[in-house]
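Structure first, commentary second.
Only a single protein chain was left out; the remaining protein chains are all shown in position.
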């Protein structure tokens, strides 16, 4: 009965990309662990760049510096 | 000191429904486990239909198929 | 398709108490939001007293002080 | 900068299976979203059967009934 | 390889405040545990007042009563 939470930065990910992520992760859990698709939930959280810190700085700031 | 996270699809849940969920879950933890209400936090996350996958497909797609 | 995560301190909660918590929270979500029981997952995490901080101190230390 | 949390029941999953899950989910995020492997974390939580409720009952109880 | 999730009510926190929180928490983990900044992610979730329950009531309601 897997529950998967995928957290990524909010970067204009499309519904088609989300569908592919959900399909592939579900397939992995079904194939590797024998889980049932109907017990498998995958929730994607998109996080604003101002809310994701990495290396001590906000991602929004890190991108401005690049 | 319970912390409860309720994740549901975003489906127009009203503030009154959220208040009832918070009241009932808090009551359960106080009554069954003897927790103090003032130590009990319940956070509700509403997830867009495009971001919740189930059975290998997005909920938004599953609803279109019904 | 609710997913609920209940985090509590590890305090010898019994399987019967866990079963009651799962039954009541599921009932709340079915009754208040019309969710299906077969789509409702409730996961309980028991956290060691040394790993739960409250008010700036570990719970293990707070209990020694009482 | 993805962070993925995979929650499954504790069922004797081997390190080789965990390695395959991590490799495949990382590959999915790199291929579909262009994420960097070195920014991609996948954390697997194994949950005791007494702590995972489904359909209003503990998984430990559901398995006894089968 | 720390991952930190900070959940707070949505109260107009500024990017400068978020940057300070990320910088300080990263510094704590580097200094106390010897973690590498480049392995340290801090994600801030801002939760609507209607979605955070405390003491059995929604925060939005608690603030109206004050």
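A, B, C, D and E label the chains in the order they appear, each numbered from 1.
Methods note: a residue touches a chain if its C-beta (ideal position, glycine included) is under 8 Å from a C-beta of that chain, and two chains touch if they have at least 3 such contacts.
Quick caveat: nothing in here was measured; it's all calculated off a predicted structure.
Q: Given that one chain is not shown, what are the shown chains it touches?
A: Every shown chain touched by the left-out chain: B, C, D, E.
Q: What is the set of chain E residues that contact the non-displayed chain in the whole complex?
A: 1-9, 11, 13, 17, 20-21, 24-25, 28-29, 32-33, 35, 39, 52, 54, 59
Q: Need a quick check: the contact residues on chain B for the chain that isn't drawn.
A: Listed in rising order, the touching residues are 1, 3, 41, 43.
Q: Need a quick check: the contact residues on chain C for the chain that isn't drawn.
A: Considering the whole complex, chain C reaches the absent chain at 7, 47, 50-58, 60-61.
Methods note: only the chains that are shown with their structure count from here on.
Q: Give me the set of chains touching chain B intersected with the set touching chain D.
A: A, C, E
Q: When you check each chain against chain C and chain E, which touch both of them?
A: Both chain C and chain E are touched by A, B, D, going by the contact rule given at the top.
Q: Which one of A-B, A-D or A-C makes the same contacts as B-E, at least in over half of the residue pairs?
A: A-B
Q: Taking each chain's centre as the mean of its CA atoms, which one is farthest from the centre of chain A?
A: The most distant chain relative to chain A turns out to be C.
Q: With chain centres defined as C-alpha means, what is the inter-centre distance between chain C and chain D in Å?
A: So the centre of chain C lies 20 Å away from the centre of chain D.
Q: For chain B versus chain C, what separation do you get between their C-alpha means, in angstrom?
A: Here the centre of chain C sits 13 Å away from the centre of chain B.
Q: If you look at chain E, which of its residues touch at least two other chains?
A: In chain E, 41, 43 touch at least two other chains.
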